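Structure, as structure tokens:
Of the protein chains in this complex, all but one are displayed in their positions.
Naming follows writing order (A and B), and every chain is counted from residue 1.
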Amino acid sequence: MSDQAIITAAISILLLPLLSYTLTFFFGKKLPRKGDFIGVTLMGIALVQALRIFIAFWKIGDPAYRVEQSFRWLNLGDNFRLDAGILVDGMTAVMLMVVCLVSFLVHLYSTGYMHGDRRYERFFAFLGFFTFSMLGIVLSNNLFFLYVFWELVGLSSYLLIGFFFHKASAASANKKAFLTNRVGDWGFWLGILAFFTACGTLNYFELFAQVNAGAIKGPLLAWAGVGLFMGCVGKSAQMPLHIWLPDAMEGPTPVSALIHAATMVAAGVYMVARLAPLFGPEALMVVLYVGAITAFITATIALVKTDIKRVLAFSTLSQLGYMVMGLGAGDPVNAMYHLTTHAMFKALLFLGAGSVIHAVHSQEMPEMGGLRKKMPITFWTFLIATLAISGVPGLSGFYSKDGILGSVLAVGMVKGHYLPFILGITAAALTPFYMFRIVFLTFFGKPRDQHKFDHAHESGWAMAIPLMALAFMTLISAGIPGKTADKGWFSKFAAPYDVAAISAQFDAKQGGGELLVASHEAAALDGGHGETALGEPVAAHGEAAAAHGEAAAVPGENLHAEAMPAEGGHEAAPAHGEAAPAHAAPANAHGEAAAAHGAAAGGHNSHVRHTAHIRAMIMSIIVATLGITASWWTYHKLRVNPAAIQARLPFAHKVLQGQYFFDELYAATIYRFTLWWSMICAAFDRIVIDGIVNGTGYLTRLVAWVSGQCDRYIVDGAVNGVATVLQGAGEGIRRVQTGRIQTYLVYVSASVLVLIVIYRVL
Amino acid sequence: MGEHILSWMTFFPLIGAAVIACLPSGRKQVIRTVAAVAAAVPLLLSVQLFMNFDRASGALQFVEHYTWIKSFNIEYFMAVDGLSMPMMMLTALLSFLCIFASWGIEKSLKGYFAMFLLLETGMFGVFCALDFFLFYVFWEVMLLPMYFLIGIWGGPRREYAAIKFFLYTLAGSVLMLLAMIAFYLNVADPVTGGHTFNMVHMFDQNNHSAWLQTTNIRHMLWLALFIGFAIKVPVFPFHTWLPDAHVEAPTAVSVILAGVLLKMGTYGILRISYPMLPDQAMWFRYALATLGAINILYGAYCAMAQKDMKKLVAYSSVSHMGYVLLGMAAMNSAGINGAVLQMFNHGTITAMMFLCVGVVYDRAHTREINAFGGLGMQMPRYFSFFSFALFAALGLPGLSGFVSEAMIFIGAFPAFRTITIISALGIIIGAAYVLWMLQRVFLGPKNDKWDNLPDINAREMFTLVPIGILVLLLGVFPMPVLDLMKVTLNNLIKVVAG
Partner (left out) sequence: MNVGLPHFLTVSAVLFALGLFAVMSRRNTVAILMGVELMLNAANVNFVAFSRYVQRGIDGQMMAAFVIVLAAAEAAVALAIVLAMYRNYGTVNADTAQSLKR
């Protein structure tokens, strides 16, 4: 396939589900079968396209090979611009395959599962929309559009969780999912802003080059990385934002399989893996611990849940914890590998659970039992997936999980942080226990609810075919049995970022030996030779000055060192042997060695990694065996009574059943505070601010009233007063004028007398 | 019409109002038709404006410049540039659609439409007047019909709301008037040397008198203008007229109020305060950003506590206008372009929300959020429309609100890091109140009380669909609107930030 053909195929993959959404949403009701065939057909075509891309990259076999195409999306003329673009490389090819495959199978499965639903066509429309947004995340070549599709995925998750929105629980669950994700997105968005501000671009590879060149460093880099990781914490439901995922099981089961197990929740992991070079060592430490704690805590909760979907949800959380832990250990390759294998077997588990739920119309395991005979296809496929997730050697889950545990242990050995590994390996022991608990409770034993058992039946072909297809994928997705992941097929598709090469590509000045980047660990173990320009735990490189040779080491035992002539372009013969001892370090450091410097350090690190790997593998086989045996002992042989244990440890059971009371904690603190604060704000608005406004109004009216009274009684009073006085005077004087001449005479006489008195006497 | 396109746009609704005033009040259908035509013509003219606008030029275009009152050097000076273009388009579109949203008005239809068209004239005038006096005249012209539209056709507390609105705005106008006179007396026309109201002369700092160059005076003038405009935006703590006015106003008036009138505040700041007092704009930017953050968060929290749908939407406007302030304060191209884009987008999105609230209010005669529940089953098409509007409001990517908010954050982050980080919490709280309302109204078990509510009808869809398409298109391709404004705004940034 030519590059252009790859891009065209990628765009068609992106647009087909959108087309499916549009057609089904607007015309679905009027079409026969409500238009479900549109979604299935278009997803089938998309799957074929994805397969073509996958094969093309398989043939290319170079994890660093990538095809990228951008166009200017937003341009403000001076210095501000945003691009939209498509990036296809190995990692994308795998994700395209995963998303298209699971989406196609879920579409197919839903034609059976959702049959007869009132809003059947809406369901397919939303599935199409989800697939579109998820593919957008996968194909985007920059952070801005990653964020755009990230949010759209959140929307489709909202719509699908709330598909049965007439149920109050579903109506709360979708809101909770969206809001919890938004909290993560807040950090994610701030991380994006920080990177954009510092680097002026959001294109992945330009960003890597900028980061490598030191455009952003120190605490800002750490915080920006933590910000980005918050997006992952939200979407991939890590502690402490994991609370939405169990509730998201309110959605229809195919949705749980597609969105809340296989793809959307994996988007966070994909994002961190994709952006691995942007995470500084401090940020990675946060990632490591968050993942480990999530993996452990959720695995313990899964032990006590009785709702089959809930157990699977907690198991998903736990597995996501593994992936994140792998990312934190600086091993994005195994994280992505686990993502891929997990997508297959977890989708299978959910679809199998859906098949059971469809048959018995209940999600409670205590009401099931003995379904093995009645639903053979479901049973066998479910069993395969359970074996895979339990880490039974030979199946996919074993290799990927083991790869992660190995890296985590290696980090522990190098840095002294053993806690993540302990939590991880404990969770690895719990996983088979609770998974086989499902198998035994559901498929073995005697039916506990005879009525439901009698009505149970194997599902139709629309549902059985996806189960079988996924079971097949679970069997083969590990690659060739007996080889570790690093040597398997996955290394064709994903490699740690070759920061030096990228940097050289984008910045010519950075050629040669100027840039010697080594991880902290490498520098330390190495006796400090070489300057630690940037703590880059994911992939630390040195570059040979003379030969411009660079070593792109796959994490693992083999290291391809390629010497590139100064003219560039042509690859010289791979110089395998030269740096053969220089193995990838656990926490990355694929250093290469200009003058054989790195050899000692690399050798040491690879030795650590190798040891760690072996130990981890042995331990995980042991714990898997223990877990399965214990489960068999307890739930099949019934030698141990779980109820008795429950009764003996009431507190522990209560805590686990209550999911460590995260929901209650948030309800008591954050929710309540937010509501309280909003009430305060509203009351402040109503009472204080509006009070001031109205108070001003009243004051004005008071002044007006006083002034009015003044006018009436003082100003007008004066005027009227004069009149009143005159009138009163007239009234008085009037009485003098009686009309009787005699009275007048009296007055005259009196007056004369008075005058006489005045003039004579005084 | 080509020569005087702005005048035609501005005064055509006035002609329509005059015609309506002459019609007998019984001829309702005729009145409605006349009103629709009177609003349709400016819409068509705005399309022509859009086609012919020179996007590469930051200069004033479609200029009409005549002497009006000679003795005071007052001019009839109308023109548009990249800042006013989006606002003109928005006004034309919303006014036209609102005529249809008002189709069902019962009380004194004639007076209503006459007032409405008069309001439209005022709005157009404000956005294209470039003589300060003319600007002020239009500013006040718009106030009066608004007062009557709320005070006569409003809800139960309409008198209170109308008076509050009127007095509040008038208080702002007084400050603006004082500042205007101060400018008039202290800006010299470069040609004649006399006093002038011409804004372009006022922009040129060389024309300012020595008195006007005193820092304290300029600070005071800035504050006077700012408060005058802030009341209109509305900026905390001058915002409480808004919820009352919205709750009482009829649907179409709410749409215009939130969709266009609020923008006049921020438009005024960008059109008048920034270029006339650029150094004060820089001096004030931290305060402006802080006020923006307060608006965002405070508005969002207040919205969350509301029980009345319309009040919730009104407070969401307070919150969204906060983003505009934040972007304006950033003084860089992403921030200011984002702010003006947000002005446009908020106009369309809020219009959709108010129209949607109007739909359910017309049917159920209540807007009490908790009175509903499960309407999604009863009115599926309405559910889709309202959800679309609400998701646009919470800044969902792919819809226009996101683009402008994202640009604002991108612009603001380098300028004010802490304030931006705090403001960004608004995207969580914004989602919270929107989804909570969505849940209480549409999701959950159906309330039997509303069994007979009919779904949204064709006329209502006609008002919603064009805006919806616009919201979606601008969410996917924001450049058509950004192209209009970017040259002008980048020039503005050069003037202000150097």
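A few notes on this one:
As a working rule, a contact is a pair of C-beta atoms (placed from the backbone, for glycine too) under 8 Å apart; a residue touches a chain by one contact, two chains touch by 3 or more.
Quick caveat, the model's predicted, so the values are computed rather than measured.
In the full assembly, the chain not pictured is in contact with A, by the touch criterion defined above. Within the full complex, the residue among A:Q4, A:N641, A:T669 or A:S749 touching the omitted chain is A:S749.
Listed residues A:K30, A:K373, A:R639 or A:R740: the one in touch with the omitted chain is A:R740.
Residues 739-742, 745-746, 749 of chain A touch the missing chain (whole complex, contact as defined above).
As a convention for this text, only the chains that are shown with their structure count from here on.
Averaging C-alpha coordinates per chain places the centre of chain A 36 Å away from that of chain B. Contact residues on chain A toward chain B in their complex (touch as defined above): 73-80, 144, 147-152, 155, 158, 162, 165-168, 170-172, 174-175, 178-179, 182-183, 185-186, 189-190, 193-194, 196-197, 674-675, 677-683, 685, 689-690, 692-693, 697.
By the touch criterion given at the top, residues 164, 167-168, 237, 239-241, 298, 301-302, 304-306, 332-334, 337, 374, 376-377, 391, 396-398, 402-403, 406-407, 409-410, 413-414, 420-421, 424-425, 427-429, 431-433, 435-436, 438-439, 442-446, 478-479, 482, 486-487, 490 of chain B touch chain A in their complex.
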